[in-house]
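Complex shown without one protein chain; remaining protein chains in place.
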Amino acid sequence: MSSNAATLDHNVAPGEPPHIHHMDSQTAYGAAKLGMWLFLATEVLLFAVLFCSFAIMRYYHLEEFHEGSHHLNVWWGGLNTIILLCSSYWAAVAVTKAQQGDNPGVVRNFGYSFVCGAGFLVIKSIEYTGKYHHGMFPFGATENFYEFKNFLGLYYCMTGLHALHVIIGMVVMFIYGIKPALRNRYSAKYYTPVELSALYWHLVDLIWIYLFPLLYLVG
Amino acid sequence: MSAHTHAAHANEEVNYLNWKTGLWSWLSSTDHKRICFLYLFAIMIFFVAGGIAALLMRLELSTAGPTIPGIVKDPHTYNVLFTMHGVFMIFLFVVPGIPATLGNFLIPLMIGAKDVAFPRLNLFSFYLYVLGAACGAVAMLNPVDTGWTFYAPYSTTTDTSVSLMVFAAFILGFSSILTGLNFIVTIHQLRAPGMTWMRLPVFIWASYATAVIQTVATPVVGMTLLLVIAERMFGAGIFDPSKGGDPVLMEHLFWFYSHPVVYIMVLPAFGVVGEIIPVFSRKPLFGYKMVVLSSMAIAAVGFIVWAHHMFVAGISDFSAKFFSIVTFLVAVPTAIKVFNWVSTMYKGSISFKTPMLYAMAFVFLFMVAGTTGIYLAMLGVDVYYHDTYFVVAHFHYTIQGGAVIGLIAALHFWFPKMSGKMYNERVARIAFAMLFLGFNLTFIPQFILGMDGMPRRYYDYPPQYQTLHTLSTVGAFLNGFGYIFSLLNLLGTALFGKVKAPRNPYNSKSLEWQTASPPIHENFETTPIVNEEPYNYGTHAHA
Partner (left out) sequence: MLGLLGEQGSDFAYKVDYANDIVTIISVVCTVAIVGAMLYFAVKYRQRDGVDHETPAIEGNNALEVIWTVFPTLVCIWVAWLGYDSFVDLRTPPPGAMEVNVTGRKWAWDFQYKNGKRTTSELVVPVGEPVKLIMTSKDVLHSFFVPVMRTKMDVIPGRYTHEWFRPIKTGDFQVFCTEYCGNEHSKMLARLKVLPKAEFERWLADDSEERKLAAMKPSDRGKELYVAKQCVTCHSLDGSPRVGPSWLKLFGKQGQLASGDKYTADENYIRESILNPQAKTVAGYPAMGMPSYQGQLSDDDLTGIIEFIKTIDGSQKIEVAPAAPPKKADAALASMTPAERGKALVADSSNMCLTCHSLDGSKVVGPSFKGLWGRKEKLSDGSEVQVDAAYIKESVWKPAAKIVAGYGPAMPAMYEGKLTDENLNDIIEYLKTLQ
């Protein structure tokens, strides 16, 4: 009504859904979920190109891929897998907590997921640094890199893009999960951002579930 | 009406154009109608730039041998021009094209909603477009000459700003994805009461199909372009055979998007024609269900035909046969649409306002486009025509004769709704005639050039092709003038026009025409309730 009205009014009571001027809260919830699922589909397609290229390059260079895979540390990779699985579990718990209006529970569980994400990134940097010292990093590359350039090229594209998504997921969990929950934002009536953040995080985990065996185990 | 609404005079209604003024109110607006104009302004800049590139190319090609040494002084400049023409026209003009402009404006209005599902995301999409365009502009400092297709290994090894240019395309793709996502959710969630799926106007169905393609296909090319950058930056070896890669893989990944993208470009135009013809024939759209089904079929089948761009790329004979057959499959739904449009005119009450002229021209232009596509779907014949001027003429008939004519038609048809004014019919019709004649004069000679074997992307050619090239150049300039006149007519009227538009000047039945021209910010004074079938024109035989 007022000419200064923004389309979203954030000055609502904790636990109440935000006032959106062109949708009721039920429609808004449905729209947000549909939107996030569609977005996740586009992310899957993005990674699908990499998986497809990996399959084809592996077909052409089987030896190189086998050998290159042996230069990856299965233990670090396995640990990262466990870390992400746990983080997904806690993200799911966070959604339940939000539905129950347990905002501290949201903070706690998303907090665990966040820390897991950080742990994942730490291990990834350990792996990358190790590669760098062996000259197998794309910057400062030596003959070691070029011997496995097809495998390593795809390895860095896939894990690098994935790590970027881990960072994005962590940021999303913080801004749309932890921070509002600290202000008791969520309740049974309104928990949409928590659900969407968890959905995104589950995708990040799911992609790793495919990446790990493909890169580290099958090779 | 509040006191501080500057444009609120005693006899001027408050609407989305004047309820808030100032540049910032436009640049920060999440109103889908204003975002339409932001996009319209931006894409027109690139239409003009791409058009200038085309005219320079045609000037150079008008005679054999170097023609304009001062400007197109060497092959490299020419190669840059055709690359820029393709990149600007496709990524920066036609792909955003109707969806980002008319789609944005009309979708909420046609379904009876107040805005799209995610208005802020909508504005964000626009700024992603701006960012992509800016990256592309910076890449012009060391301009790319790979062609808009960026084939490896030329694109992964050449010295120009390829990485920045494909990164620009990546960002533009992201903008396209988010717009598509927004529209899908909007159409699913925000339909007014009574607006069931089978009461939606065909423009909405077309936009829906387009949005699905945008969302599903674009990520694939986005990632492919990132891989090109990876290969350039650290020699990853995916597409370059000297590094163990496969250039044909790049072609597959590229065309997996770039074939569906042509449906992103043309499906909305089909929707526009499907809206115009019933209104100016005063008859229901013939075969509404089949038209809807054909849009969805085109979107679906369009995903499995990509390698018809690669018949001579070294794919297996079996693959070639498969892709040829499915390409014919995608031709049939398009034909069905054309039959239904023409049947709509049967026993109609037909008037020939400018939008109807464009719609009728579209039928002719798309018949040429579609039938010449049949030539290219045929294997043995495509071997001859691939990478010749025949293909160039074909895709200009589909993209320009299809998508761009559709955009111009739509801008004329919905102009009264968008601006609240009526343009001068006579000027519009003269511009239409120039456009139509110029376009055909440009590209019919190019079909003949293709039949004579003239290859594309050639800076220079053997002298026997000269006459046809000169004719084509004359046509190109006439074509350009046609666009200039038609668009200036609309722009001038929007800025300075005096004739006010009524709410529903063409007596259309669809929802967007039941509200004010231009609409108020919230679109409808009260939420519409839909209780009749679409295109409810004409008299029913009983009662």
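Order of writing sets the chain letters: A and B. Residues in each chain are counted from 1.
What we mean here is this: contacts are C-beta pairs under 8 Å (C-beta built on N, C-alpha and C of every residue); 3 or more make two chains touch, one makes a residue touch a chain.
Predicted model, so just to flag it, every value in this text is computed and none were measured.
Note on the chain not shown: across the whole complex it touches B. The hidden chain makes contact, of the residues B:F286, B:W306 or B:F485, with B:F286. Mapped onto chain B, contacts with the missing chain fall at residues 65-66, 69-70, 73-76, 79, 145-147, 151, 153-154, 157-158, 241-242, 246-248, 281-284, 286-290, 312-314, 317, 320-321, 324-325, 328-329, 331-332, 335-336, 338-340, 342-343, 345-352, 360, 363-364, 367-368, 371-372, 374-375, 377-384, 386-388, 451-453, 455-463, 536-541.
In this text, only the chains that are shown with their structure count from here on.
One inter-chain figure worth recording: chain A and chain B are separated by 34 Å, centre to centre, where each centre is the mean of the chain's CA atoms. Residue ranges on chain B touching chain A, taken from their complex, read 2, 4-5, 19-20, 30, 113-115, 117-121, 177, 181-182, 184-186, 188-190, 215-216, 218-220, 222-224, 226-227, 230-231, 233-238, 243-246, 249, 253, 522. Contact residues on chain A toward chain B in their complex (touch as defined above): 2-3, 7-8, 21-23, 27, 30-31, 34-35, 38-39, 41-43, 45-50, 52-53, 56-57, 60-61, 64, 138-139, 141, 146, 149-150, 152-154, 156-157, 161.
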